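With one protein chain removed, the remaining protein chains of the complex are shown where they sit.
The first chain written gets the first letter, and so on, giving A and B; residue counts start at 1 in each chain.
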Amino acid sequence: MSTAAATHEHHGPATGIKRWLFTTNHKDIGTLYLLFSLLMFLTGGAMAMVIRAELFQPGLQLVDPHFFNQMTTVHGLIMVFGAVMPAFTGLANWMIPMMIGAPDMALPRMNNWSFWILPFAFAILLMSLFMDGGGPAFGWTFYAPLSTTYSNDNTALFVFAIHIMGASSIMGAINVIVTIVNLRAPGMKWMKLPLFVWTWLITAFLLIAVMPVLAGAVTMVLTDKYFGTDFFNAAGGGDPVMFQHIFWFFGHPEVYIMILPAFGIISTIVPTFSRKKLFGYSSMVYATASIALLSFVVWAHHMFTTGMPLAGELFFMYSTMLISVPTGVKVFNWVATMWRGSISFEAPMMFAIAFIVLFTLGGFSGLMLAITPVDFQYHDTYFVVAHFHYVLVTGAVFSIMAAAYYWLPKWTGHMYSTTLAKWHFWMSLISVNVLFFPMHFVGLAGMPRRIPDYALQFADFNAIISIGGFAFGLSQLLFVAVVFKCIKAGEKAPAKVWDGAEGLEWQVASPAPYHTFETPPEVK
Amino acid sequence: MNHMPLLRKLLLTTLAMFAFAFALVPLYDVFCDVTGLNGKPSMEQAQQSQSVDNSREVTVSFTTHAQSGAPFKVSARQQAVVVKPGEMSVVTFAAANTSDQARVMQAIPSVSPGLAAKYLHKLACFCFDQQTLQANEQQEYQLRFYVDPALPPEYEELTLSYTLFDISAKHPESLVASAR
Partner (left out) sequence: MKQLCSLMLLCLFVPQLAFANSKYNLRPGVTDISENVYQLHMTIFIICCVIGVIVFSVMFWALLRHRKSKGATAATFHESTKVEILWTAIPFLILIGMAVPATKTLIAMEDTSKADVTIKITGSQWKWHYEYMGHDLGFYSLLATPQGQIKNAEAKGENYLLEVDKPLVIPTGKKVRFLMTSDDVIHSWWVPDFAVKKDANPGFINEAWTKVNEAGIYRGQCAELCGQDHGFMPVVVEAKSPEEFDTWLAEQKQAMLDQADADAALLDQTLSHEELMSTGEQVYMTRCVACHQPTGLGVPGVFPAIKGSPIATGEIKDHIDIVVQGKPGTAMQAFVSQLTIKELASVVTYQRNAFGNDTGDTVQPSAIQAFIDGEEQ
């Protein structure tokens, strides 16, 4: 965003398009990531609108089932790899150097590279939708053999796109780790790190542990489909269920990649607006680490119905249930932080509170899903859809919105319209629940996911869900308005925007100068 | 600050994890062999049975399934046999190629309950190799097997299923060789 005020520095940004193409500045790259993720959020959202429009009434009205499957698939891929993950990387780029008192990210040229390959990945993915045969239609989980033997020839494009996205994430993660390990200001000890930095550090380790596994999985899909290997083909001695094991070995840690930075954001915002230190800082760090470790031993809870031996089902049920302990600790800590605080309700805080309640709701349905015998009933129904949208939309996405409202004045130097922001909040809060809450009911009543048409008993709820969906989609346009109005103009923001805020980022001017902490600050 | 040492470690970790994804393939097979996770019995010839457990009987039923488009009909002469653990049994399978072209067939065995798979030992099976069947050819195959006396007592019924795949497209050389 605008850093024109930074010209007093010894060298400012280049001008025009070159500034953005060749930038190695963490703030510019952070901005690029954030704007790109907003664009992807709207693109993926538009696909969700197509899905909800088709499901508004029983029968096939707007799209054919093949296109519907492409929509569900690409919606998932874009939201995961295009919206949530780049948004967190953008926040990391902007905030981590400022939070730890570093002048920039440790590897600035790689930073430029890791962003600029992303638009190509998504261009490839989106273009495949317009080719003969269409884009990927096998779900974002691309289970073999639907994605190998039975997919169309454009699958190579999907594989290539995923490879680029993975490379981008890995480079981003490496950069974050090197920055945090090597560039902390003097006195910034490990247990003094802001929680957002801690959660991102752990996330970055998760990323370099599992993104290569995803790359391996898509490579196997590629060679199975085009080069005659038989990794997932039973005829050649392979096993299609093995695909699911490999995929979910990536996939479950991936879920935590999308929520751990959110925990960090909430742990930053709640103390600010409670005007009280975060309760149980060290237990928060340990809880985050244990969630990350546990995420490697729970993957098969996504595949209880594939036919596992009893012992396997029991192991994965118990380990999954165990994750609710550290997650519970986090929620309790946030509540304890608010307890006897001096609470005020600015937009970031409202999103943070909504996050705590609604993410926990998603956590409860997650616990229910962990119970294997009942999971047989929930599996692959709208109950699962409700669950992961509660943790990812009212969880991850709400935390990103909270973060945006929290740091936007720092980025732009302007205060945004708080009235519009509150409208955005309330409209989002109401519509998101109209959208996702009834999904629990249709799921329990027996509606499978990923179907373009449904039996009549699900019709009422689906109509309500679709209305909620359209309302939620429209509400996000308000967010776009708030952001762009704030970039252009607004009341001048002080260095310390929020009176209860703590951390190095509030010691620099708003907007943050193009270069900050070129001489490291002393942390006491 | 020199970032290279840490950067090198992280890049190596990334490469190692990429390799690990492929290592998961053999690891998965080993894991399945040990635990019977996917119900896939060994595709290699087993040792002779050492002893017979006369105290109990196990029912082994057979079923076959030709994958869509695979022009094979294979059926066991007996739908099920009752055996004593350790006792050798022979079951004859009648196989036919129903198409008017030579085809290569691969049979893939699968056992249910999956955990019992490692207790089913086959000494001869048409699934060990690809089978080339000439146009409309009929064949008989012998399955020689025994159930391990170590089979836990809770398994009284086993099902051995064969899925028949047409792998002619991948193995044209078998067709050429058999035509000579």
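As a convention for this text, a contact is a pair of C-beta atoms (placed from the backbone, for glycine too) under 8 Å apart; a residue touches a chain by one contact, two chains touch by 3 or more.
Small disclaimer: the values here were computed from a predicted structure and weren't measured.
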Visible contact partners (per top-of-document touch definition) of the missing chain: A, B
Residue of A:119, A:328, A:503 or A:521 in touch with the missing chain, whole complex considered: A:328
Option from A:123, A:293 or A:374 whose C-beta touches the chain left out: A:374
Touching the absent chain when the full complex is considered, from A:344, A:418 or A:507: A:344
Contact partner of the left-out chain, one of A:104, A:254, A:313 or A:505: A:313
Residues of chain B (touch criterion as defined above) contacting the omitted chain: 38-40, 61, 63, 65, 67-71, 79-80, 98-100, 108, 110-113, 135-136, 154-157, 159, 161, 163, 165-166, 169
Chain A, residues in touch with the chain not shown (by the definition above): 58-61, 64-66, 69, 131-134, 137-139, 143, 145-146, 149-150, 152-154, 234-235, 239-241, 274-283, 305-307, 310, 313-314, 317-318, 321-322, 324-325, 328-329, 331-332, 335-344, 353, 356-357, 360-361, 364, 367-368, 371-374, 376-377, 379-381, 441-442, 444-446, 448-458, 461
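Assume only the chains that are shown with their structure count from here on.
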Touch list for chain A against partner chain B, complex: 106-107, 170, 174, 177-178, 181-183, 208-217, 219-220, 228, 231, 234-237, 239, 241-242, 245-246, 249, 307-309, 311-312
List of chain B residues in touch with chain A within their complex: 1, 3, 6-7, 10-11, 13-18, 20-22, 24-25, 28, 32, 35-40, 43, 67, 106, 108, 113-115, 163, 165, 167, 170
